[in-house]
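Okay, structure first, notes after.
A protein chain is absent from this complex, but the other protein chains hold their places.
Moving on, here comes subunit A:
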C-alpha cells in the first residue's frame, strides 16, 4: 500500500454506491494527492448500481456497472473486495479485516449501508425465503426459481410471494415476473408504496401492478410461513385474517436496517432506530470517524435512498479537503424502476404541510393518478405524486419549493402538458438528484465548458449517469441553452449539404431521386458542388438502401469508399481481403476445400473471423475478379464484409444437434442472413441467433440478437462489441418465426431511414424519439403509421438482391475497374513485400524492409 509521508490514509469501510461516490469525488477534487484511499468491500466485487438490481436479470453484471471502472486502477485508490472489516480500534486508529490484517487510518469513513430487515415471522428461515439486496441475493433467487421450475411438470408455474409492498417489494415482484414466476405482493398497510404515495396513488398503482400480472393483497399481516410437507421448503403463507397462499418462493422486502454493528462495537453513539449518529458534516463523535449513506443517522434518522447518501459523500470529501460543507437535508424524491410502471413522488407527497392544497388529476381506466401538493395560495410547489404517467416528474421535481408559473397549476397534470407554461428552472434547482447536479451546472456545461450535446454534458457534469430519470430534462436544458447561445446544433453532413443523413434520406426518397448529380443539384448547398469524401458515401448508402441497382453502376461508382468500390476490404499495405458469405456460419466440406484451394493458389493469408466465416488477406486489385470467379463458380457469393451493411448472422448449432437447443438457430440465422444480405445501412449491422437461453451465439452483443424460447423467439436490439460494448435490450418476446421476420424488417428499415451517418443501432436507439419504448411502439404497434411502407421497402430489398461479385464478373465495363495500373492492368504493385510467419505470409514491417529480411515481393503466389 502506498502511504508516503505526505499523504494521509483514508479508509472506507463498505463497497456500495455511496463508497464509490466518495472515492470518485475525492479523486476528482484531491489534485494534490493528499489522501490515499483504501476501500474494504464485503461483497466480492467492485461497487455496482444497487438501485438497478432488477436490471441484472436482463443485462447481467455490466448492466449494473457503476461509473468509470478506471477509478479502481487509480494509484491513489486501493479496493479490497471480499474483505469484511471485523473491528475498529479508535485509540490506535486501525481497522482489522476478516483475515486478521490490521490497517492504520488517518481518517475513517463508515459506508457499511444496510442489511435487509427480516421480520420475526415464524418460518422466516425456511429454504426458499429470500431477501433482495445484493447481486448474490438476486442470483440465489434466480437459481431457486429455475430449480423449482425444472422440478415441475411443464406448464406448472412457480408461485412467488413478496412480503412488503414498498419500492423494494415491487422491484422484487418485477424480478419474479422477469423470471417467469407468478408474484403476489403482500402489504400490511392500506396501499402499495405507502411511504411515497397517497391512497389515491396507491389505488392507481395497484391497477397498474395487476396489469403486469402481479397480484396485490393489501391490509394483510402474514402470521407464519409453513414448510411444504414433503420437501421442507417454504410452501404456504398463513395470514392473520385466516387467508392462505401456496408458494414456492418468498421474497421478504419489509425494510432495511443500518449495518451499525462496527460503530456500536467501537463505542460510537447510535440512533434510536440504529445508525451511527453524525452531525451535518457527517462526522461522528470521533473527529476522525465519519459515516455516510444508509448507516449514517443524520438529523435523527437513517435515509434509505442513494441520492442523499451521495450528498453525504460529497460533504465528507469537502470536509476532508478543508471545506465547510454541510448536509443540506434529504431529497427523498423517488421513482420506481419497474418496466412499464411509472411511479414517482417527491417532496410532501402526503400533503402534511399545514393548509396545503392538493391538485389531483386521475384517469382510473388508464390507471393514471397525478397529484401536486401546493402551498395555501396554490402557487408554491411542495410535492407531487405521479402514477401511470411520470412524464411531469422530471421537470416538476426541480421546482420543489419554487413558485409555478402560470395561473392554473392543474395544467401541469394534463396529458402531454396540456398547454402548461414552459418551466424556466432556477439555476439552483436540482436536476439530477443522484449526482446532485443543478440546472445551473448543466447550463454552465454548455456556456462555459463548450459542451454541445447531451453526451458531452453527461461526461462534464455526471448528470443522468446513475439512474437516468432526469435525462429528458437535461436534454431540454441543453437544447434551450444552445439555442440561447446562438449555437445552432448543426446536423449538416458537410459543406455540401445542410441536411443530416436522416433528413437527406427522406428528401431523396420523397423527391424520388436516383443519382448523386440530381441529389446535389436539388439539395446541395452550392451550384456546381460535387460533394466530398463525407457526403458521397452517405449518398451512396441512401441510393443503395432505396434500391438503385448495382453500387458500381454509372455515377454511383464515383461515390463509393474504396471498400465498396473494390467490393473487398482495404488492408494496411493497400491490398484487400476477401470474405465469401457463409450464412449462419454454415459451410460444406467442399466449400471449405474451395476456400482453402483459392487461398493457396493466390497466396492469401487466411483467418477465421469473429462472424463465423473465413477472411482471405493480401489480394491485389487485379486479382480480385479471378478470386471471385473461383468462389462464385463453387457457389459462394459476396459476404459484404466491405459494406456498411449486414455483415453476418452468427449462430450456435441449435436444436438440430445441440442437447439443449430449443429452436433451430442455424436455420433461422441462414434465413435472416439471406433475407437481409446486401442491405445498405448507416453503419455495419451484425446479427446473432441463439438456440436457447444459454446464448452461445452471443446474440446480445449484436445489433439484432435473436434468442430461442420454448414458445418462439425473443428479439433484442442495440447490442455491439467494440470500444463501447453494449448489450442488446429486449424488443419483443415469444414471437413466431413470421412475427420475428416482420419485427426485424421494420426495425432495420426504421433504423436505415432515420439514423445518423455512421451511427450504430445502440446510439440510434438512445437518440431516436422515445428511445427503445418509442422504437417498440413504431415497429410493434405502428404508432407512426409507417409500417406498411417499411414492410414494402424491405420486400423490395429482398426481391431485388443480386450478388455484387457475380454482377461485376458479368459486366466488362465494371471489370475494367479492377486493374492495378492504367498503363499495366495486370502489373503487381512493386512496393508490396511479405515475410512468412507461422506458415503464412504477412506484410513486412518497415524495419524488415529496411534490413532486407523480406522474403518475397508481390509475386509470391504458388499458383502454377
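The criterion applied here is as follows: contacts are C-beta pairs under 8 Å (C-beta built on N, C-alpha and C of every residue); 3 or more make two chains touch, one makes a residue touch a chain; residues count from 1.
Please note the rule applied: contacts and distances are computed from a predicted model.
Participant: What name does the UniProt record list for the absent chain among "Sulfur-oxidizing protein SoxZ", "Energy-coupling factor transporter transmembrane protein EcfT", "VWFA domain-containing protein" or "Nitrite reductase small subunit NirD"?
Facilitator: Cross-referencing UniProt, the chain left out corresponds to "Nitrite reductase small subunit NirD".
Participant: Who touches the missing chain here, A:140, A:199, A:366 or A:532?
Facilitator: A:532
Participant: Thinking of the whole complex, not just what is shown, which of A:21, A:148, A:565 or A:776 touches the missing chain?
Facilitator: That would be A:565, which touches the missing chain.
Participant: Which candidate, A:573, A:615, A:637 or A:756, sits in contact with the chain we can't see?
Facilitator: In the complete complex, the chain left out is touched by residue A:573.
Participant: Check each of A:223, A:410 or A:820 against the chain that is not shown and name the one that touches it.
Facilitator: Here the residue in touch with the unshown chain is A:820.
Participant: Touching residues of subunit A against the unshown chain: what are they?
Facilitator: 495-496, 528-537, 555, 557-562, 565-566, 570, 572-574, 817, 819-824, 827, 829-831, 846
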